[in-house]
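Next up is a structure, given as structure tokens.
A protein chain is absent from this complex, but the other protein chains hold their places.
As written, the chain order gives the labels A, B and C, with residue 1 at the start of each chain.
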Amino acid sequence: MSAGHTPQELLIAVVARLLEGCGHVAVGASSPIPGAAALLVRALSGGATRVSILGSTRNNFFTNGGTELFDCAAQGRIDAFFLGGGQIDGQANINLVGAGGEYPRHKVRWPGSFGSAFLYFVVPKVILFREEHTRRVFVPRVEFISAPGVSEPGVYRPGGPQAMVTPLCLFAFDRDRGRFRLASLHPGVTLEQVRDNTGFDFDVPDAVPTTAVPEPDRLDLLRNSIRGEIAEIYPRFAAGAFADAA
Amino acid sequence: MSAGHTPQELLIAVVARLLEGCGHVAVGASSPIPGAAALLVRALSGGATRVSILGSTRNNFFTNGGTELFDCAAQGRIDAFFLGGGQIDGQANINLVGAGGEYPRHKVRWPGSFGSAFLYFVVPKVILFREEHTRRVFVPRVEFISAPGVSEPGVYRPGGPQAMVTPLCLFAFDRDRGRFRLASLHPGVTLEQVRDNTGFDFDVPDAVPTTAVPEPDRLDLLRNSIRGEIAEIYPRFAAGAFADAA
Amino acid sequence: MGNSTITDLDDLAARVPDGAQVVVPPDYSGVAMAATRALLRRGVRGLHLVAMPTSGLQADMLVGAGAVAMVEAASITMGEFGGAPCFVRALREGRIAMRDATCPALHSALQAGQKGAPFMPIRGLLGSDILAHRDDWRVIDNPFADGSDPVVLVPAIRPDVALFHAPLADREGNVWIGVRRELLVMAHAAHATLVTVERVQDENLLDDPRTAAGTIPALYVSAVAEAAQGAWPLQLWGHYGLDGEHLRTYVAQARSDEGFAAYMAEHVTGKAEAAE
Partner (left out) sequence: MGNSTITDLDDLAARVPDGAQVVVPPDYSGVAMAATRALLRRGVRGLHLVAMPTSGLQADMLVGAGAVAMVEAASITMGEFGGAPCFVRALREGRIAMRDATCPALHSALQAGQKGAPFMPIRGLLGSDILAHRDDWRVIDNPFADGSDPVVLVPAIRPDVALFHAPLADREGNVWIGVRRELLVMAHAAHATLVTVERVQDENLLDDPRTAAGTIPALYVSAVAEAAQGAWPLQLWGHYGLDGEHLRTYVAQARSDEGFAAYMAEHVTGKAEAAE
């Protein structure tokens, strides 16, 4: 824990800033930090932001089966969603399938593409999130495109990647240029550290800001109220991710 | 009432014979005679025949809304259905839309085509049923084709018309030739009577059989048990269509 | 996109803009007749009415009052009470545009809207005059077939407004529709969903797994107004039957413009009903 917050609390605060103003945030399975960030934004909005968390009973109001998340997104009712990837490249292509060797006999096989090649196209604000920032993950070119970061003109694509959050930094994504731009370095992280651990090229502004630390009122909310809510779905995460409440 | 049965009881018996062996019979709205016939066949089958009656609570088990009847038919789960028409022609084209003048400003406008141009294509055994046998109904050529009796080769059409029941006679339909054939004349009806009241040409076998009157055990079933079941949906029909039970 | 608003009939009616594409359910499935009367009182105009897939009294009154520019339906009828008098008259006199369809084609088009799919293939229709008059539909050759297999495509329907009546809502705006799933599809596909209900209850419908299975979540519901007997003179499944005497009266009166005007004055714009 540095500067009065845990690493997880910092990432939650970074993601939360990206979600402000969203009417409806959906969060996929196995995503405690995005889930906590969405719940934080909902608390800050006084309930104006709606949150759907797959795997949660209390935060999942769907009544039309497994297709509803995707239908709902295609209707334009989901403003933000999260995706990750075993590999992610500089064009924001993501690979959730495998690496090494030839598909489908990859040396490493990941679970599969889930709804990525749909939600990445229709959700306006897709936030890429990985808790590992290494050259193993951030590659020059993914070995299998589960979902492409950008599409050719004429392809129906109201949605796409907006930003990427890692333990080292925040990237913004420029959809027109198909490139990441370093938006801020987390406290204590250097540009060289990011370059050393990133396998793709990205834009760097003349002055790189430092990621703002979590605001005290948000830390209070996280520790006093969100921790309990997220524990319904991720009890182990809730037990370890937060500093004690003041 | 002639020969110990009401006209309705005769028609119910004729329709019932066409339905024997069906696994699942569906009946649309405003169809008391087809409905009674379907319930009779179910009773005779010892429950092996399933009956779905639109508008009935007791005989309608659908749980997926208005689309389910059509989905169910397309899945191949409905063996028989009934259609009628303001006009029906010799190719078994049916018109549920209107007559006189130009569409859509017909002089006479009927309710509309409902699901005819779907069910006529996918239900194996469609029985045409009209309680009026006149040249007004049975025309040389319908003025609007709600659903065609036959389709060109290559058109997906596992279903189609099998027979037509009127107050005068029973027609069989030959799908390959696209023509009706007189199958039987109801008791007391002459061939000339049918010809005089039918605006289209049809085939006539050398010897035209007389429609069999309702079997006594079926009349018993109708009067003792089906009358009560059909009264749930058509109370006025149930009160007037059946002779008193013996 | 928080919870839906709990409001009153007049506010509900104010949320249907002139010229809107409005989807409504069949007579047996929960028709918002009280809201329709409020809509008529506010003098709505130019509606593109989509029956999902049929309509009766509601369509007939809206057409009779001159509120409708186009009707899209598989059928418009008063069922056992006869044809829909104002609809038939308006059609004959060329005062409304008509798009005849089949029930499953309309259901499929709405489901395409629900799924964000651009269109849906639908069997049948080939060789019909329904298809011949629909220049907004397309026929393609099924690209998965070995030989030729023509199939009709209908474009997605995403109505501006879905309007219907249901038995029950809760204070969050969740609406219980039981097995009447076409109402859920309507709410999913529409941009705004306006619902009247017999009753608003305090308990959240999603909290009980039995009621949750038949519930439209508030996310899809723009506004809910309480309207006891809100489907009258039509029926509400499981609650009340239709008012046959009233419907016979309506059909008799609506046979002429004068009779329809008298019906409207007595039952819609008159003082008694204005307090509805």
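We take it that a contact is a pair of C-beta atoms (placed from the backbone, for glycine too) under 8 Å apart; a residue touches a chain by one contact, two chains touch by 3 or more.
Please read all numbers here as calculations on a predicted model, not as lab measurements.
In the complete complex, the hidden chain is touched by one of B:R17, B:R50 or B:H186, namely B:R50. Note that of A:I53, A:I145 or A:A241, the residue touching the chain absent from this view is A:I145. The chain not displayed touches chain A at residues 29-30, 55, 62-68, 70-71, 74, 96-97, 101, 103-107, 109-122, 144-148, 151-152, 154-156.
Touching the omitted chain from chain C are residues 108, 111-112, 115-123, 138, 140, 142-145, 149, 151, 153, 155, 177-179, 209-214, 238. Counting the whole complex, the residues of chain B in touch with the unshown chain are 23-24, 47-50, 61-64, 67, 70-77, 122, 156.
The working rule: only the chains that are shown with their structure count from here on.
Among the chains present, the centre nearest to the common Cα mean is that of C. Taking the CA centroid of chain B as reference, the farthest chain centroid is that of A.
Taking the mean of the C-alpha atoms as each chain's centre, chain A and chain C sit 40 Å apart.
Taking the mean of the C-alpha atoms as each chain's centre, chain A and chain B sit 60 Å apart. Within chain C, the positions touching two or more other chains are listed as 184.
Within chain B, not a single residue touches two or more of the remaining chains.
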